[in-house]
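All protein chains but one are shown in place.
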Amino acid sequence: MSGPIHIQPGETFILNVGPQHPATHGVLRVKMEMDGEYIVKAETVLGYIHRMHELMGENRTYPQVLPNLSRLDYLGALGYTHGHVLAVERASGIEVPERAEYIRVITVELNRVASHLFWFGAFVMDLGGFTPLMYAIEDREYILDMLEAVTGSRLTYCYYRFGGLYNDIDDEFIDRARAFIPRMRKSLKKYDALVTGNIIFRKRLEGIGPISAEMCRKYGATGPVARGSGINFDVRKNEPYSVYPEFDFDVPVYDECDSLARYYVRMEEMEQSLRIIEQGLDKLPEGPIMPKKKPKLIKPPVGDYYQAVETARGSFGIRIVSDGTKNAYRFKLRSPTYSNMSLFDEACEGMMIMDALALMGSLDLVIPEIDR
Amino acid sequence: MIKDTVLQSLRGLFPDPEPVVEEIVTEAAEGDEAEGEKKKPAKKKKEPRNNGVIEHDYAQYGYDIDVQLDPGELLAAVMIIDKAGFFLESVTGVDWIKEEQLEVVYDFSRYDFDTCRVVIRTRTPRAKPKVPTISKIYPGANWHERETHDFFGIKFDGHPHLVPLLLPEDADFHPLLKDFKP
Partner (left out) sequence: MSLTILNAVIAVVIAIAFAALNAAYLVWAERRGAGRIQRRPGPNVNGPLGLLQPPADGLKLMTKQLIIPGGADKALFMVAPVLAMAPAIMSFVTIPFSENIVARSMNIGVLMIFAFASLGAMSILLAGWGSRNKYGVMAAVRAVSQNISYEIPMLITVITIVMMTGTMDLKELVAGQSGGIWNWNLVPSLSSPLMPVAFLIFFICTLAETNRAPFDLGEAESELVAGFHTEYGSMGFGLFFMGEYANIVIGASLITILFLGGWGCPLGLFPGVWWFLLKIYLLIFSFIWIRWTFPRTTIYGLLNLSWKILIPISLFNLLFTAGLLKVF
């Protein structure tokens, strides 16, 4: 459903969706000018959970900032810390042992699956179906337990170190990861049977919330949002980092541009992540997890470094402007949801509020990551 | 290769390209060696970089093309980038307090496999920072510019709605300026 037919001036009202609203999954506020059920104009208001991580990045040494990164996005935290260690390693030229790289990829992909699982549950809950969330959380819990055993925390990981890892994985982790793959594949089939074929679910998403490829480009949307609009863009493939070139995986792309396409992309990405984990476990080389030669104090040479990684939500970028000291001179975080969310104002104009909230759910918002 | 075409068009923006490019190329060549790199920062600290185009090593810096230009030429450069089909990654600022300048950094990247990251920088005096907005070309820059305005106090000329985005509505401070005292 789209487009109010006639809007009488003075007949609209302002509806504040948020900052405390069940659909915004956090403290996000969207000021909507409504004509009955239709949205005439929307303005997103941010900053309710702004913590100025960029300034913290300037005030702390590089290792001290490391835990901050996982506070950006509490659902896919490893991807963000991965970006940071990669950026600093690039800047200071630290070599990473191969085993550490493989473990990083395995854990990042596990975390991606966990993040997508939670999104899946929360998204269907946005549409009014509560049950899939419980199923998704059950599977996610398995991953969190697994990661907790090796990283020491459940959500806000600080597992990667410059040059390697804090902790090596053990046989138990490998066994559990191996057991997880068939279990998750079975679950994915179950979700498909439970949710994807549901007529109400499909009617609510098909053709709803169109985001064109051109719009993605103008707003800088990345990740599953862009891939749902027919853009074959995945930083893991386009600008390969870490050991991703050694893995065989596909990037799911759908041309429909609607909310259902974004749903399909994420669901298929989980399967691809499982493939990566499977290969990673097979190929996992022996060796150290920290480099032999590593500077005691991280002091990247003067320069301006950029590192992009593909997190669960899209292309996350870190810009480090170094002045040669142990603190960054400028520490810029380019968060994917920030760009993805910025197109919401334009995309939801003329939609009905329930469709707009379905669109919002399909963007996979994590508010601390938008506000930083 | 899109990189070459973009380089060509971007160099066209500079009226006297030859000396700039030459200087930059040597600088970049120096940058590859560890010793040369140490010299470069020393140079950089004293005087701001000249305007011009630099080709960077992706593996080392994470981007391919680095352009610095005057705020006046910014729109022309962004239009070139837009026409070449780049998407906007982010807009941010850097406070070069010793040089009394604020730098605005624009990151662009591509969706296709012809990977090319372009960084456009422009500098504006710290006392009265003012840069034209690119939100007419890239609507997505709207939020990024508001954020940069929040953090650095840089005015974006022609921006439709330059009010604080991440900071409180009545914020009159700019936390990422180096002389900011909380």
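When the chains are written out, they are named A and B in that same order, and each has its own residue count from 1.
As a convention for this text, contacts are C-beta pairs under 8 Å (C-beta built on N, C-alpha and C of every residue); 3 or more make two chains touch, one makes a residue touch a chain.
Owing to the predicted nature of the structure, the values given are computational and were not obtained by experimental measurement.
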{"item": "Among the chains presented, those that the missing one touches", "value": "A"}
{"item": "Touching residue (missing chain; options A:D234, A:E268, A:D304 or A:D355)", "value": "A:D355"}
{"item": "Residue of A:P63, A:G129 or A:G324 touching the missing chain in the full complex", "value": "A:G129"}
{"item": "Contact residue for the chain not shown (choose from A:R176, A:R204 or A:R319)", "value": "A:R204"}
{"item": "Hidden partner chain, touching residue among A:E95, A:E138 or A:E214", "value": "A:E138"}
{"item": "Touching residues (missing chain, whole complex) on chain A", "value": "1, 13, 15, 21-23, 36-37, 124-131, 134-135, 138, 198, 200-201, 203-204, 352-355, 357"}
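In this section, only the chains that are shown with their structure count from here on.
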{"item": "Inter-chain centre distance, chain A versus chain B - centres from mean C-alpha coordinates, in Å", "value": "26"}
{"item": "In the complex with chain B, residue positions of chain A that touch it", "value": "46-47, 50, 52, 54-55, 58, 87, 90, 216-222, 226, 231-233, 237-239, 301-308, 315, 317, 319, 321, 323-324, 329-330, 332, 334, 338-339, 342-343, 346, 371-372"}
{"item": "Interface residues, chain B side, partner chain A - complex", "value": "31, 37-38, 40-41, 44-45, 58-63, 66, 85-90, 92, 94-95, 105, 107, 109-113, 115, 117, 119, 138-140, 142-143, 151, 164-168, 175-176"}
